[in-house]
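Okay, structure first, notes after.
Note that one protein chain of the assembly has been removed; the remaining protein chains are unaltered in position.
And then chain A:
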Amino acid sequence: MTQVNRLAGGLIDRSRTISFRFDDKWMKGHPGDTLASALLANGVRLMGRSFKYHRPRGPLSAGSEEPNAIVELRDGARREPNTRATTAELFDGLTAQSQNRWPSLAFDALAINDRLSNFFAAGFYYKTFMWPAAFWEKLYEPIIRRAAGLGSLSLQADPDSYDKGYLHCDLLIIGAGPAGLAAALTAGESGLNVILADEDSLPGGRLNAETFGLGQQSGSDWAAEATERLAALPNVRLMTRTTVLGAFDHGIYGALERVSDHLPVPPEGKPRQILWRIYSRRAILAAGATERPIVFENNDRPGIMLAGSLRAYANRWAATPAPEIAVFTNNDDGHRTAQDLKAKGVTVAAVIDTRPDAPKGNGYEVIAGGTVTNTSGRLGLTKIEVTDARGTRRTIRCGALGVSGGWNPNVSLTCHQRGRPTWDADIHAFVPGGTLPEGMVVVGAANGRFSNHTALTSGADAAAQIATELGHSATRPDLPQAEDTPLALTPFWHVKGAKRAWVDQQNDVTAKDVKLAHQENFVSVEHLKRYTTLGMATDQGKTSNTAGLAIMAEVAGKSIPEVGTTMFRPPYTPTAIGAFAGRARGKDFRPTRKTLSHFWAEEQGAVFVEVGMWLRAQWFPRAGETHWRQSVDREVLQTRRSVGICDVTTLGKIDVQGADAAAFLNKIYCNAFAKLPVGRVRYGLMLREDGIAMDDGTAARLAEDHFVVTTTTANAVTVYRHMEFVRQCLCPDMDVQLISTTEAWAQYSVAGPNARKLLQKVVDPEFDISNEGFPYMACGEITVCGGLPARLFRISFSGELAYEIAVPTRYGDAMIRRLMEAGREFDVVAYGTEALGVMRIEKGHAAGNELNGTTTALNLGMGKIVSANKDSIGAVLSRREGLNAPDALRLVGLRPVDRSKPVPAGAHLMTRGSPVDAAHDQGYVTSACYSPNLGHSIALAFLKSGDTRMGEILRLVSPLTGVEHDVEVVSAHFVDPEGERLRA
């Protein structure tokens, strides 16, 4: 296929010809083309099917406001549905497919919907698919979803990457048309740090689409020269292909830069897009205006487009949809389309101007006071029916019709913080009004001032004013002479009597639908929007909203400003979810934390588990072990029999210093700390303000004014934040300083009867760690391996004789290797978090499962440690009556009556013979495991009045997993209830 509709001139690079494919056909275009312009140049007007009725559609516009020409761009995993052909830059080898059609674009079986349109009026699915109710989800919805819609996903992972970034500037200028360029030149030459962002690849805005001159130059030449001047300024960042998509608080804007969308594949390591957060001191909105169509019968055929877009295709892209065109307008701007296309050699069949006093044609017929009352052409426009001022109808042959109903300022970004636009009766359009986002000024066409002269001067004036306000001496550039023609427009929204006349072409909303909404009392503009879906498609109604409002105003007997507008929200144009995710996907969703034994554990083949962001060894499988339980049982048994080592670096460690350190701990822990001697460790329980247990751990007193607090792994950050809050806000008069040392120390638990013997091989001999010299709950600063400073704590989570030894992190790897080597003679075993869990359940120690945000010290069996002799956070509210009911939950142990049965966590406890329901619930299992020491399953549970029910047989039920058998209530301390081992 040749480029039959390619015109002369334009801003495309004719020195290169590139190939692209649309559906099955390969065609030629040039760099600088969009997919839409290249298709039009190749004589293709039909580019898609409509959402609901499957009507044939071609491009309505030449920009990001496009509702119709949306395609699936690229192949395979890179296939991107719903891409606007009007903004997709052409590259060699580009492939695109039409969407929402079957079997082909030209013959679409579902076009039958168009013939059944009476059944598909607005809100049809609310009324039609009511019975039987069960059919909705299983039958109706799938059918509707299959029949209606847009493109389809590739269902493969996106192979490209996306960045997120942050920019700072004095002035953000949104839009690089004449107003934006004039503002940027002024601000840049005045020394401001400027970001100039435009969604287009080529700065200039409408200057590239028009034939107006600026001074002695063409508009596009002036734009190119201005761009060169800006590029030479180091304080100006010109960002093309960048859409500012949202205005947020405090001068922050979101912008999407399409770094590689115009390339077949992003270069190695480079992102496809970058989502920028721009921190600006001031902003100038120079986003221009969008042309609006007139609504008339069958106004959606391929070839019918906005008059300004027809002009843009001809002037910038040297393409026309057809060799013979007509124009339908209510303003002088439409006549420029006729003049420009005629100058390019396109036949202008007629200009139909709704105004009786329309200007005369310059070599073409003008039908003053006329309207277009119908169109024909199955897959593309062939004729229009025109009714003149006298009511006479005639048919005019043309392959394209440019329609202009005036221009709407792009006010979207002015409304993102709930500013409402106001109606300007002079231009018959909404203009920025109300409260603008802080620091924003609107200039040029975005402010409803449509001449190039006002665009240039208002841009320069605003920038000069801002430069002065920000303390710079404003330098105004020489601006060229430019046209300053006032807008000549007589409002005309829709041709009366039209039945199948499209208002919102992307969502297939007709004028009739708007009237139906009114008839059914959906008269509020927000209801109109939701009932008809007007403006709710991916184009957000950029070309349809005003016409919809005008029709509603007419049937409601109101003015357009009385009807009002719906709210504009970010993003301004559709934005890929991938851009919001940035690099945070897959394993990079969040950082990973590794302990210092990680590299060693990997060598041992450890299985890791994520705990918070930490990777912890869960167990260490050995050859021949085929099930995780075999590894865990071995690790538990060997630790209790001889000695085991576990990495406990992940426990939070907070350094607490200051003269009031002890008083501070007395405040945050519910149990007493003031009198803890130096060189000793104490278990501590922290309560929330409401008396519920928050976290537990230990505090070791290294000096009178120096403690080290440990927290659970998961709560390390929460506890540190809580302690900082208490320090800074509740107790600012205390002399206490906090800093996290979690990562400064690699810490290992050495547990089991041979723990001391093993440690004596690494602890330097001058330190006495005998039971007498270093008893249970002792702590101290020592040296190991010939002088390395270390800390030793005699604490036990497993219930065994146990120590925790901490060394500076960088030696953590060497330390685990040394400990394992020293323990070889004791058959030392490394154990993971599973064995750790088994041993703490055997010992009856509470952990995260028990400290679950609903339990109190009383529930945990530690009611007595909440000191009544001091004030601590949560102590008062822990005494609330409701938390101290006689039948309060108490922590107990459970064992199955039939020892072969499991005791699953989450199961509930019922009294024998009672109904199994919530009203008779006696409690629930929090932690459960198989105890290799006891040879059967055991569990910890919260049971009503559990402390008085030892020996009672209860029914364990789990309706979800089908468990129901008897368990016996026992002490939570399954192993060494007297604590003899840990004191040995």
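Keep this in mind: contacts are C-beta pairs under 8 Å (C-beta built on N, C-alpha and C of every residue); 3 or more make two chains touch, one makes a residue touch a chain; residues count from 1.
Everything that follows uses one rule, which is that contacts and distances are computed from a predicted model.
Missing chain, UniProt protein name: "Sarcosine oxidase gamma subunit", from among "Branched-chain amino acid ABC transporter permease", "Sarcosine oxidase gamma subunit", "NADH-quinone oxidoreductase subunit K" or "Iron uptake system component EfeO". Of A:R378, A:R721 or A:R810, it is A:R810 that touches the chain left out of the display.
When the missing chain is restored to the complex, the residue among A:F91, A:W745, A:F774 or A:F793 that touches it is A:W745. For the options A:A8, A:A231, A:A556 or A:M613, the residue in contact with the chain missing from this view is A:M613. Touching the missing chain, out of A:G471, A:G557 or A:P591, is residue A:P591. The chain not displayed touches chain A at residues 161, 163-168, 268-271, 274, 277, 279, 583-584, 588, 590-596, 598-599, 613-614, 655, 657-660, 706, 733-737, 739-746, 783-788, 807-811, 813-815, 818.
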